[in-house]
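All protein chains of the complex are present and in place, except for one that has been dropped.
In this document, chain identifiers A and B correspond to the written order of the chains, with residue numbering beginning at 1 in each.
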Amino acid sequence: MAEILLAVERLKKFFTQKRGFPNPETVTVRALDEISFTVNRGEAFGLVGESGCGKSTAGRCVLRLIEPDSGGVTYAGEDVLEAGKERLRLLRRKMQIVFQDPYASLNPRRMIGKALAEPMQVHGLGDSAEIDARVEALLAEVGLPPDARWRFPHEFSGGQRQRIGIARALTVSPELVVADEPVSALDVSIQSQILLLLRGLQDKHGLSYIFISHDLGVVRWFCQSIAVMYLGRIVETGPVPAIFDDPLHPYTRMLRESSPVPDPEVRVAPARIAGEVPSAVNPPAGCHFHTRCPHVMDKCRQAYPEWRMVGQGRGVACHLHGA
Amino acid sequence: MTTAVKAGAASTSDTPGPILRVESLTTSFRSGGAWHPAVRDVSFDLARHETLALVGESGCGKSMTALSIMGLVPKPAGRIAGGHIWFEGEDLTQLDDEAMRRIRGDRISMIFQEPMTSLNPVLTVGFQVAEALFYHRGMSGREADRMALDLLEQVKIPSARRRFADYPHQFSGGMRQRVMIAIALACRPQVLLADEPTTALDVTIQAEVLALLAELKTAYGMSMVFITHNLGVVAAIADRVAVMYAGEIVEIATVRELFRRPTHPYTELLMRSIPRVDRNIAELETIQGQVPSISAMPPGCRFAPRCPLREPRCEAAPPPLAGRSGHHVRCVVRAGA
Partner (left out) sequence: MSRGAAIAAPRRGFVHALRELRRAFNTNITSWIGLGVFLAIVLFAVLAPVIAPFDPYEQHIIDRLKGPDATYWFGTDAFGRDILSRLLHGARYSLVIGSVATVSAMIIGSAIGIVSGYVGGRVDLAVMQVMDVLMSFPSLIMGLMIVAVLGPSMGNLIFAIALTAIAPFARIARAPTIVIKQRDFIEACRALGFSDLRIMVVHILPNVMAEILVLGTLWLATSIRVEASLSFIGLGLKPPIPSWGGMVREGFEVILDSAWLSIFPSLAILLIIFALNMLGDGLRDAVDPKLRGGE
């Protein structure tokens, strides 16, 4: 069936910080606590969760922009974490990233044309005439006027900058793009333009995405399958329509029900107010979600639930769906 | 404007008519030596106990409308260039700074998007809530503290008593926004202006804060102007909605009416360009191009350059906001339909 492009296996990354003066305390942030997932070729895979759940860290560990502590990342059969300098350079042509903040993601002092030509020069993808033509084609592809190449980032709006960021990722003709909240900073009307652009590229070039987002609506429209993260762990995965129609994990359900729907007949069900939300610094014992879970049971407080596959490519970690 | 109620007769609660009436408000900004209206000819009524949502994209003038009401338009770059803001029989645009200061935070309060920067990091949360009570109500320290604690409990800060003396950085974003709400409510304002209060929050927290705001609005008998870019949030909280585009209200209606029959092409396209969590959408609409810059507004309808229904007459003159039974639209093509 579908070819697995990327396999992530028990990926782990803890950050330690020293806080406080004069008696510093060492704090461990459990950003990624052994997460596993796979991305099929040509698929948009959504990583969903709220701030601090580790979804961005996951995206960066896959690209080795952050070195994970342990675990495995396999790209098209090749071990990414073991790759040496040269292999990594080649792998980076296959895997690219698009960022959330279109203002921080471009070098303010670099003309667009140069910013787009540079990756091709570094990787030796063609002579200067070829690169020149390719820059022009890329600008057209992401919907920017040809004269954009002579301009600087500050001359563009947020949506246009995001297009430039996408064009830059495309310069090396990648197969997998990690899109880290690519539309969160954009206005609604611009958001749909960018989503359509990304979808178009997926269809045209067979791109695969790891689409990181907190917006369930966007993920539902854009992704074919998703993983829901909570405090450094994946709590549920599965194909898109199924997860949204019948969320199994109470957290997925809470996310879905809290997401505002543009329809006054469907009033959002307010989530229960259960005190301070725990963070990845001190995740609660047992199931991390038990402090906010409406179905909490005794065993939820004691043991983290086993991961269980429940058919049609769906998996969940919840005692409600245990044996 | 014709029947401005005498200030003396206006008791706090039950005079008829809207509590806030904005009339042809124009707020301009200076750029490149000329004044450009960031808010142009904006009029709306805010009924008692009503929540009116101002919705639009960045730069549409929704925040500037709220700042105009609060008398907080940044000077000297900006100024209210025309119109009236009637509040309890007084025209706020005519009040001097001192009089505005007495109203601000007392009878009209505002909460902002970023609860991190809106709180002073070196003062305790309890003190910051109590401060409004010293300042506007002249309460003693002990009284103000008791009242502040009460407020923190009302905004559902868990173990409020224990956390009274904590500093803002010890709170999460959602909890900080609750503190901001407590400060805003301290003097039992009649009108609360909420500028994107949930935008920086996670969705589960957003749902909590929206529920809290709705509950407190009823409990306090307040009216609320809720500013947001998120139509889902609008649907969840508003009674009426004004859609803004490029400094103008392009459509205003009750929330049900607006979502059932979005009439302005901008409103309609906007609604069809949002991916939804509750259903599969095959086609996502999009609005081509981008909002014109403040110094280069089209002479006619400001949405015309991006509008699929554009006709020559759209570009001739600015269309009026017209309609009946409370559903008004600024579109000559759709107004007749």
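We take it that a residue touches a chain if its C-beta (ideal position, glycine included) is under 8 Å from a C-beta of that chain, and two chains touch if they have at least 3 such contacts.
Bear in mind the structure is a predicted one, so any value in this text is a computation, not a measurement.
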item	value
Which displayed chains the unshown chain touches	A
Selected from A:27, A:104 or A:137 as touching the chain missing from the view	A:104
Residue among A:119, A:159, A:217 or A:315 touching the omitted chain	A:119
Candidates A:93, A:151, A:308 or A:321 - the one touching the absent chain	A:93
Touching residues (missing chain, whole complex) on subunit A	60, 63, 65, 88-89, 92-93, 95-97, 99-101, 103-111, 113-114, 117-119, 121-123, 128, 131-132, 135, 150, 153-154, 165, 168-169, 171-172
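Simple rule for what comes next: only the chains that are shown with their structure count from here on.
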item	value
Averaged-CA centre spacing for the pair subunit B and subunit A, given as whole angstrom	33
Subunit B contact footprint on subunit A (complex, rising order)	50-51, 157, 159-160, 187-193, 195-196, 214-218, 220-222, 241, 244, 254-271, 273, 275-277, 279, 292
Subunit B residues within the subunit A interface of the complex	57-58, 156, 158-159, 172, 174-175, 202-208, 210-212, 229-236, 238, 255-256, 259, 269-271, 273-278, 280-281, 284-288, 290
